[in-house]
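Missing here is one protein chain; the remaining ones are kept as they sit in the complex.
Moving on to subunit A:
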Amino acid sequence: MSEPSRPTRVLGVGLEIAVPVAVLAVWALVSANSTSFYFPPLLDIFGAFADTWLFERVGTDVLPSLGRLFSGYVIAVIAAVVIGVALGSSRTLGRMVDPVVQFLRAIPAPVLIPAGILILGVGSEMKVALIAFVCLFPVLLNTIDGVAGVDPALRETARSFQIPWRERLFRVVLPSAAPQIFAGARVSLSLAVIMMVVSEMVASTNGIGYFVLQSQRTYAITEMWAGIFLLAILGYVLNALFLLVERRALRWHRGARAGAG
């Protein structure tokens, strides 16, 4: 794979910025004189966005939402990697637990909200627990796969040099499984945003999901759209941040693949 030439790259970056700007411009123009109750002018939405999110409701809604999102996500990733390493290392254990994992994974997580409210109440604990539950499985399954799939030659090399198990785990098994773990973690991140919003819509007194539903119920349609905009931006930024981290952590992987290809 050769690097694209400089003019092509500049053009590519230019288009990446120009296309969304153009889409927004067309939207703003078309909607400028809108009198529709449901589709207010884009500039009105932007106005509501600025009034609402810069920065009046950051403390009351955005921060609680982000707090739940990250708590649930971090708990899930750590638990999934720990459990995944155990299940991926032992074939017997992996096979024993697999039906249970598949069964739990088949539960559509929003359906657990009523149970979550009963057991944990309507507070943040319930939301964090549900986000963690949803995020667990993509990372768990990928970790199991990645750990079970470590090249036997790499394992044997480590064994023949009498590398202690801790070193084998942290410097051989986990790095080798890292590309798959990251792939799972990326899927989980978008699930975390979805679950955050859903849980806040069902039972909450604050949060972005709560705000969007509340706006709709009080016919504050412009604010509702502003909330949806914020969620889109949030998802985009989170994904971009994730890619940044992944690129740094898996630099060797891209290099090795380019070298082999």
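Operating definition for what follows: contacts are C-beta pairs under 8 Å (C-beta built on N, C-alpha and C of every residue); 3 or more make two chains touch, one makes a residue touch a chain; residues count from 1.
Here, contacts and distances are computed from a predicted model.
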Chain left out of the displayed complex - its UniProt protein name, from "ABC transporter ATP-binding protein", "Cytochrome c oxidase subunit 3", "Multisubunit sodium/proton antiporter MrpF subunit" or "Pyruvate dehydrogenase E1 component beta subunit": "ABC transporter ATP-binding protein"
Which residue of A:Val147, A:Val172 or A:Met196 touches the chain not shown here: A:Val172
Option from A:Ile163, A:Ala203 or A:Ile228 whose C-beta touches the chain left out: A:Ile163
Interface residues of subunit A (partner: the chain not displayed): 151, 153-154, 156-157, 159-164, 167, 171-172, 175-176, 178, 252-253, 255-256, 258-260
